[in-house]
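What follows is a structure written as structure tokens; I'll ask about it next.
The complex appears here without one of its protein chains, the remainder shown in place.
Labels A and B are assigned to the chains in the order they are written; within every chain, residues are numbered from 1.
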Amino acid sequence: MTLLSVRDLAVRIGDRVIASVPELDVCAGECVAIVGESGSGKTTTLLATLGLTQGADVSGRITVGDVDVLTASPARLREIRGSRAALVMQSPQAALNPTMRLGTLMRRALARHGVKGADARERAEEAVRAVLLDPEILRRHPHQVSGGQAQRFAIALALALGAQVVLADEPTSALDVTVQAEVVAVLRRLRDERGLAVLLVSHDLALVSTIADRVVVMRDGTVVESGPAAEVFARPRDPYTRELIAAVPELPEAGPALPEVGPALPEAGEDL
Amino acid sequence: MTTPALPALRRTPLRRLAGVDRLAVAGAVLLAVVVLAALLAPWIAPYPEDGGSATHPLEALLPPSGAHWFGTDQVGRDVLSRVLFGARTSLLIAVAVLAVSGVAGVVLGVVAGYAGGWARDVIMRVTDVFLAFPALLLSLALAVVLQPSVTTVIVAIAVTWWPWYARLTASVAASVATRGFVDSARCLGVPAPLIVLRHVLPNSLTPVLVQLSLDGGGVILTAAALSYLGLGAHEPTPEWGLMVQQGQTLFTTDWWVVTFPGLAILVTAFAFNVLGEGLRARLAR
Partner (left out) sequence: MPGYLIRRLGQAVLVVAGVIVLTFAVMRLVPGDPAVAYAGPKATAAELAEARRRFGLDDPLPVQLWNYVRDLLGGDWGTSLHTRQPVRDDLFQAFPASLELVGAALIIALVAGIPLGIAAARYKGRLPDLSVRLSSMLAVSVPVFWLALALQTVFASGLGWFPVAGEYDASLDRTSPLHLYTNITAVDALITGNWPILTSTLSHLVLPALVIAAYPAGVVAQMTRAALIEESSRDHARLERALGFGETAVLTRFALRPALNPVLSLIALVFAYSIVNGFLVEAVFNWPGLGRYAADSIRSLDTPAIAGVTLLVAVLYVVANLAVDLLQGVVDPRVRAR
């Protein structure tokens, strides 16, 4: 079952196309990875699926479940954000409001989607346990938890809200290697056990090779290659993909990450 | 010894202010009107002699009319003429205060920021002490012990204002001093005063200029307040704060005597604030 589908997506700022994706589907129980350097348009693509690219001009067709993101009313769009597809961001602590206990954020998010009272408490604790955290963590502030814990909490938010799609934007690049493995293990398990659809954006091919079923390679805003992960890694067709793979010394084990190069992406919330 | 060629960074930060910001332009236009009024007062004032000590007892307290647009005051002087001449006093005070405190603050700030060490500590602790006094309070205390006059107002306000520029310049200078081109200049043997003059100072100026224009309004208000309290300009100097004070008992009966000088203070302070905000928004970009 296809949970997320993108057709003929083009994201423009002024005359410049910063991301263009002809076709991308993510099914239940599947992990699709978009790889490429920064500035390749991968994060923009991810944000576009929730209509979060503020100030940019988006065309094409994006469907999350049965909702057409680009034609949906703003209210409908806000309804599906979190409850259908949830975001896991790169910098775990910066993504959490510093003045708010994790439990408060969870409670407010649940209330936003109509879950309140004892029901909400139960869901929160269940979700937190599912990502192998102690529910005690809900009483803490973001600066009192580790990066790995914060990242797993972000995944728990998605679970508690019942999101079937997890949009993970470089979820491990700010973590050290052992913690990276933990977070990836949690994502993989939830994909297999609960049939979550995971759209993963990463520049870390070693990481991608441990979880992705299919891979989309982007460069300068366009897709240069896509296909089943095993096939792309074994027989890369595009020279750029070959270059990326060659830069990782020992696939599929964890190796050093690709260098971050290129201009920073404009992102939602900024003025464009 | 010849000075080695170094990257010409000195003009870059100022150029960022050059772009069009509607708010800054609006403020600049408004301020230009006030400045023109001040410069041209002797020619555009309908009764130039009323800017001084002239009195016309028979024409006292006439309401606004074709002959006197802003009416006349207690001794029959044309309020419009005095408001126009008052712009000279207020702008003179503002320019003098900003120049004196700006120069003193920038010099001390550059020394503190570039030299660091104990010089920085001493200067910064002294600014802490001065900044513990709200500007009007210290000016007030100073103005009380000095003789009331326009010069007193300038001195009293400048004494309380310089630490802001010292602080600001010190922080900018400290960050400039650690940049690569300053380091390389130092390694190449360029003498410290020359480095400060050619690199640290120019790079510190832009934020100070923005702050100066933001502070113009505050200086105008403080000066008017001191004159209102009788600690500044005195008769027959045309000064807006003094005009409000002299006319305050007449507000209910002869509103124009107080209303127009007050509006003049408001408009001038507003012009400075709008210009400063516009420049700051521009700089922050």
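Rule of thumb we're sticking to: a contact is a pair of C-beta atoms (placed from the backbone, for glycine too) under 8 Å apart; a residue touches a chain by one contact, two chains touch by 3 or more.
For clarity, every value in this text was computed on a predicted model and none was experimentally measured.
*Asks:* Could you run through the displayed chains and say which ones the absent chain touches?
*Replies:* Per the contact definition above, the missing chain touches A, B.
*Asks:* Considering the complete complex, identify which of A:A10, A:A124, A:I137 or A:A154 is in touch with the unshown chain.
*Replies:* Counting the whole complex, the residue in contact with the absent chain is A:A154.
*Asks:* With respect to the chain omitted from the figure, which of A:R12, A:R78 or A:R188 is a touching residue?
*Replies:* A:R78
*Asks:* Which residue from B:L140, B:I157 or B:V196 sits in contact with the chain not drawn here?
*Replies:* B:L140
*Asks:* In terms of residues, what is the contact footprint of the unshown chain on chain B?
*Replies:* 23, 125-126, 128-130, 132-134, 136-138, 140-142, 144-147, 217, 221, 224-225, 228-231, 241, 244-245, 248, 251-252, 255, 258-259, 261-262, 265-266, 269-270, 272-274, 277
*Asks:* In the whole complex, what residues of chain A lie against the chain that is missing from view?
*Replies:* Residues of chain A in touch with the missing chain: 50, 52, 74, 78-83, 86-87, 89-91, 94-100, 108-109, 112-113, 141, 143-144, 154, 157, 161, 167, 267-271.
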